[in-house]
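This is the structure, below, for whatever I ask next.
Only one protein chain is missing; all other protein chains are in place.
Going in written order, the chains are labelled A and B, and every chain counts its residues from 1.
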Amino acid sequence: MGAAVSSSPARPGGLWLAFSKNRLSWVGLALLAIIIIVAIFAPLIAPYDPLEQNIVARLEPPSAEFLLGTDSYGRDVLSRLIYGTRISLTVGFIAILIAMTIGSMIGILAGYVGGVFDQIVMGLLDVMLSFPTLLLGLMIAAMLGASLENLIIAIAITEIAPFARIARAPTISLKQRDFVEAGRALGFGPVRIMGVHILPNMISDVVVMSSLWMASAIRTEASLSFIGLGVPPPTPTWGSMIREGFENILDAWWLAVFPSLAILLTVLALNLLGDALRDAIDPKLRAE
Amino acid sequence: MIRYAIKRLLLAIPTLFVMLTAIFVLVRLVPGDAAAVILGDQASEASLRALRTTLGLDQPVYMQYLSFIGDVLTGDLGRSLSSGRSVGQEVLLVLPYTIELTLAAIVIGVALGLPLGIATAVRRNGWVDYAGRLISLVGLSFPAFVSGILLLIVFAIQLGWFPVLNSGSSGDPIERLRNLALPAFNLGIIMMAYVVRVTRSSMLGVLGEDYIRTARAKGVRPGRLVIRHALRNGLIPIITVVGLYFGTLIGNSVLTEIIFNRPGLGKLILGALNARDYTLLQGLMIIFAICVIAVNTLTDLAYGLVDPRVKYK
């Protein structure tokens, strides 16, 4: 699967054409746009304050007043769901940004230096890659303690290895290419060659994969929050909302169901988008 | 083949060391005094000191590392801080449940995923293909606890077909199966989604190969063509990727066990987290690491069985 990533950068025009022809990619894009808008304008959209408790209206089923019902503190589920979008997207986005930066640097360096260094680095990354993401994140989050920053760090660490792999393969093939050779002949230092010549040529591969990995990061965030290692209460997160719904599953199904659907839609949107992008940059698939 | 197997087994040793070292470092990431974190704010100075000695925290770091590695190599994974039992004992108590669950999931995932994956590749761009790909994409988008909760609500609570609460270690095989069904199905369909995707891309690649055309030119009919000629070759990448999936499977089984209230490693982890039982947590990570390495090595060996070219490399 990883090998299918093209080593030669795709022309933006061709990429866009291949991407825009895929109908499912538009579904993903539209879903994601809606989710981002909801996150940004949460205070304007949410009907209630997500933290406002209402002892009179506890565990109310969905009604005209509370569209998605209320939780055991009488808080509005819809409002909490809308604010929860912010945590999921923030954690997913920042964690992937960190993982992408560190991972790409490691991958480029390993590919560029090559030899024993490359073998050792890739060996270590393989070990990381084969260790269960959730358990690694769980371990790190448990050791660091539950907070937004630690959650982001934990998830970022779990996603470094795939980015390093993606960045390494094109680096190795680009290293042999004429313009890199020419740069070396002109006396450019390795840092300049890596930064100016190699990085821009492989960035599209890395960025495309990031939407698939962001889906994975959001899944991990929700799972850790569900276990109790996420952003501490009372901040609304989808994972912790499901946790609460799970505790009340026999008498308040709506508590678990709506955040579940929210996670599912977000991850699905990112997967649809990532799939379409990946197909678009894969010249083998594009030819067909 | 034997040489290949030995080589693979030798390669597993450095991997194990890297994982053990990583776990050692991770556990020491706890900010501040680990003993204080474990015992809480009200602990007396005497009990803190006692705990530091038990954990070996009063020793220099390299000594801690050496004794950690030594203990692991001699099979001593430490003692649970909360129950006082050895980690090995704790794990053995619940391991059969986790093995039962993951095996059932693998069977469901492969038995459903492989044929569906083959069908999507053979009927490329037909409705089977679109349906299969959509099912696969939705399945891949479910965090295991989300699908688990939805299954629980629909099939156990609303329809009442399966027990909501696991009735524990019942001797009745029917009851046991009823307890296993939903969690295994939950893990299995997520795995199926993955297997469909991997099988499809692998089979699409193989079906375009020259030797498939050669086989058709020989008069081989479609059924035999797919099973005898394409699948055997397509299995090679499928095995690798399914082997790599094991890590995710373990992670998902932890979540599934929590949702369906099944005894197993997942509940053990959750218990250790809540009780701040760091030695148990560390021991569990070591066991997971060993499992992951064992499965990866087995995957490579299976690869050698399927692909005749591997034996001679």
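Keep this in mind: a residue touches a chain if its C-beta (ideal position, glycine included) is under 8 Å from a C-beta of that chain, and two chains touch if they have at least 3 such contacts.
Just so we're on the same page, contacts and distances are computed from a predicted model.
From the set "NADH-quinone oxidoreductase subunit J", "LytTR family transcriptional regulator", "TonB-dependent receptor" or "ABC transporter ATP-binding protein", the protein name that UniProt assigns to the chain left out of the figure is "ABC transporter ATP-binding protein".
Of the chains displayed, those contacted by the omitted chain across the entire assembly are B. The residue from B:79, B:197, B:229 or B:262 that touches the chain not shown here is B:229.
Screening B:60, B:75 or B:308 against the full complex identifies B:308 as the residue touching the chain left out.
The hidden chain makes contact, of the residues B:215, B:241 or B:275, with B:215.
The chain not displayed touches chain B at residues 124-125, 209-211, 213-222, 228-229, 232-233, 306-309, 312.
Going forward, only the chains that are shown with their structure count from here on.
Contacts from chain B toward chain A in the complex involve residues 14-15, 18-19, 22-23, 26-27, 29-31, 137-138, 140-146, 149-150, 152-153, 157, 164, 198, 201, 241, 244, 246-248, 250-252, 254-255, 258-259, 269-270, 273-274, 281, 285, 288-289, 292-293, 296. Residues 1, 4, 123-124, 126-135, 138-140, 142-145, 215, 219, 222-223, 226-229, 242, 245-246, 249-250, 253, 256-257, 260, 263-264, 267-268, 271-272, 275 of chain A touch chain B in their complex.
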